[in-house]
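Missing here: one protein chain of the complex. Every other protein chain is in place.
So, chain A:
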Amino acid sequence: MGLPERETVTSAPVPLLQATDVATVFRTPRGAMRAVDGVSLSLARGETLGIVGESGSGKSVLGRTLMGLITDGPETSVTGSVLLGGNDVHALTPAGRRTLWGTEVAMVFQDPMTSLNPVKKIGRHLSESVRLHLGLSRAESRDRAVDLLCQVGIPEPARRAGQYPHELSGGMRQRVVIAMALACGPRLLIADEPTTALDVTVQKQILDLLQSLGEELRMATILISHDLGTIAGRTDRVAVMYAGRLVEHARTAEVFDNPRHPYSRALIASIPHLDLSPHTLLPAIEGRPPNLLNPPAGCRFAPRCVVATDLCTTQSPALTGRAGDDTGGAVACHHPLGAAKEATV
């Protein structure tokens, strides 16, 4: 299918996004909170990546740090580097970063009920960014706003443009938020749990919309979710995040078929299936995620891991290539699953 295409994409000299050893630490009154801890990622033009992890694992903070919405400052320390289209996001001036936002990278937020300004009409949400970045006139930007609403599948776009956010349903509002992100044709879209706040019936529509827009506009996408199920079949690769770190990173199908990290396997086991009868109790992952103010030594998953050993509680496993895997997958575990099986083959 997309294979030859991907080759041309990856042969580009500079990847669209190149994050190296990114760490985001909040200085809180109770101590340093390591929300993102040494994450490296890269993304080619048009490629799609899923980031999955439990609530509080640092997905949103990572997304915002990649974009430069969270920067180094008095209350936060950001280290490592993020190259976006060749620009070092965190070395730019605030004004320099703002020129990237909307045009190079854009974000879709989790809750469409709160990410639109209640006192601004829908049309203005869209027209103001095209006026700012593309320098369109008032009339042109109004037309562009209606086009954008049409593009994200909003019926009667001209009428909707004149309405306020509260006059639209949740699904419609999320379409507006997506249109807002698309307004200036970004090359990277970061969608931070774009469907978590929506009805189940609407979730699939929004995910389908994001996927088709991504393909149509050849836009690289990072889809953040706490639910591996939303990402299944929708992204090229998946990065599994646990307590601020990437614990597994591989082709999406690989992770599903052959998870190497015990946490990835537990996540897969907790995906709800449509063929389950309603109210089936899903196997939740035992225990709680670690306190990021004072994370455990060694592997952060160790207190909840069924195969943990002494090594795990003393030494932190590095993210390394998966044994017997030539697709570029990596896992951070002293005792990856399936490794023994590989050895016997």
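Here, a contact is a pair of C-beta atoms (placed from the backbone, for glycine too) under 8 Å apart; a residue touches a chain by one contact, two chains touch by 3 or more; residues count from 1.
As a convention for this text, contacts and distances are computed from a predicted model.
Asks: Between "Electron transfer flavoprotein subunit alpha/FixB family protein", "Anti-sigma regulatory factor", "ABC transporter permease" or "Sarcosine oxidase subunit beta", which matches the UniProt record of the unshown chain?
Replies: "ABC transporter permease"
Asks: Just one of A:81, A:99 or A:196 touches the chain that is missing; which is it?
Replies: Residue touching the chain left out of view: A:99.
Asks: Among A:43, A:67 or A:188, choose the residue that contacts the chain missing from this document, as touch is defined above.
Replies: A:67
Asks: Which residue, A:41, A:82 or A:180, contacts the hidden chain when the whole complex is considered?
Replies: Answering carefully, the residue with contact to the hidden chain is A:180.
Asks: Over the whole complex, note the residues of chain A touching the chain we left out.
Replies: That gives, for chain A, the contact residues 67, 69, 95, 98-103, 106-107, 109-111, 114-120, 128-129, 132-133, 164, 166-167, 177, 180-181, 183.
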